[in-house]
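Note that this is a trimmed complex: some chains were dropped, and none of the rest were shifted.
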């Protein structure tokens, strides 16, 4: 499988089994979601010491918690004694420690074991008193960027700068371009969670191309007329799709949005930029707000997508009406996810045993396919004569 | 396993795992439902050009569609581009083409790719414009008989005459016998769909024998007294069970049915003939109507059964009351499927590890078992010491 940029020839997609096989999905859990940086939570949702959020990362339940020192940390949500989950609620606030409700083993917000019945008398195998960090919570690497907490389950995490920040730079062509939007300073104006009956890669592929835009996105192509031509914004480095001449803002009816974000440049104004940060994040930049998608792949055929609409703190604090800008991308989301859901069943058909085809304006999707294969390895194909 | 016709000795059934193993069910999908002729739809349900029906055949979603030329055809329900399902509704009517709602690839009713965004510029791997039949819908073989569309997913379908028509001839003993009923000319007076929690083979075996009739079919044995003796109609070539002396018609209370079908002979009058067309069809012939069963095996322990009651076009068009004849076999169906459902759980018991037994009046079921084994091969048995 090679990408021949500019060639008009059809390229092959991945074979159907990549979207249905539990073995391949397990390999993706091992080598992608549990080895790479995974965007887990909006930092601003955890503003106060003791606030925590429980997040599914690959197959693991991870707690993201703000310490007394104001630092965000992440831990596996498992007591080191007999394994009870420390937290079962999706989010909450503790006073100063995390206590297991089974046998009352108690951990500081930095993970250290600080109390347990008879703790002083407990000895390790060599007969010494136990090390309170060794029997503390299992730590998970955490980095904050764009106002989100990104975690990594690997013992030796890959470079955040290359893998996450680098993806954005490679897409926008300029390392400072995203800084103009100051995404970390924004507030969540709306969050919608979608439960999609499709493989996560179908959702990535859908996001990467615009060959479908004319067919399923009437509202979006009204605002961004060049999308009707089918060339994805992501096809060209640095390119952002321009608003139509009669369009005032990135809203469901093209009416004006909010004030342009303070740092946005003239080049960036009246343009839409879409960025895919593999494996599970999509960022959409428009002059007055950001649409930020995070995926949680749960099964070969099921993916949760959480989508945040981010505005300046003022817009949110003043309760200004965000519904017209939310409605535009909410419809796009529903249109896209419906398309992915009607594609999933055919992945197990003999008609898709060797995959489908990519037209020229979709050729960059082949790079995503190559990346997946490079992560999980070539899988032995069933030698099935049917 | 050998059939010793006439011997009174008990014969063994298939071992229980044949009714529960996902591996064996997958082999049946491969070698039976996806290789043999599979009865998919009533042709009359697709009377007009552009009418289509979506049917599950083995593991594949198949579209049966009437062309502008009036010909019925079948295709895999998968767009050749990125695999979206062309149709998600169970049935419908298009104007003149099937269009994929994802990227608008459009196919004529004969499967040819006739339109797509930028179609003219698409090239195949050798740089040529793409072949519109090669990138057309994947065709599935189709034959019409008895007013039904039978499809076959095999690249090289077996002989329809031997496998389908031949089964009927071998049962009735006369190649013209079924023609007297002119089944293709009849109309559907009632259709009932049953969702049965049992393996498809239990349903076949139940249909093939009448040792259970005295126990579970009081209404049927009232109409067909010889069934109380337990010898199945299918046991003897050409034999049809005779109506009881006080019985006027094949109805729930033995009251008169409709006029005898025009071609039915005197020999056939006042008789009931049951025919099994392997793998998934049962035909029941009585003088004034036909009861036609089609199975859709979905899982080792789940089978959908669709049952049509067919009458002359006049009976249906005039809205005459078919409820007394429908009620008789509807009760038989419910009685039979309840028996199959209470048998399914024991298939995984150690008591059935080597199967059960066939009494002499069930010995012809052993031929069905031999046929299944010949199709899917002997399966390695777990060497389980428990």
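Read from first to last, the chains carry the letters A and B; within each, the first residue is number 1.
We adopt the following convention: a residue touches a chain if its C-beta (ideal position, glycine included) is under 8 Å from a C-beta of that chain, and two chains touch if they have at least 3 such contacts.
Everything numeric in this text was worked out from a predicted model, so none of it was measured.
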| item | value |
| --- | --- |
| Full count of same-sequence chains in the assembly - 2 placed in this view | 3 |
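In this text, only the chains that are shown with their structure count from here on.
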| item | value |
| --- | --- |
| Interfacial residue positions of chain A with respect to chain B in the complex | 7-10, 13, 16, 205, 211-212, 214-216, 230, 339, 342-343, 345-352, 355-361, 384, 386 |
| Of chain B, residues touching chain A in the complex | 30, 34-35, 59-61, 76-85, 88, 101-104, 116-118, 121-127, 130, 135, 138, 153 |
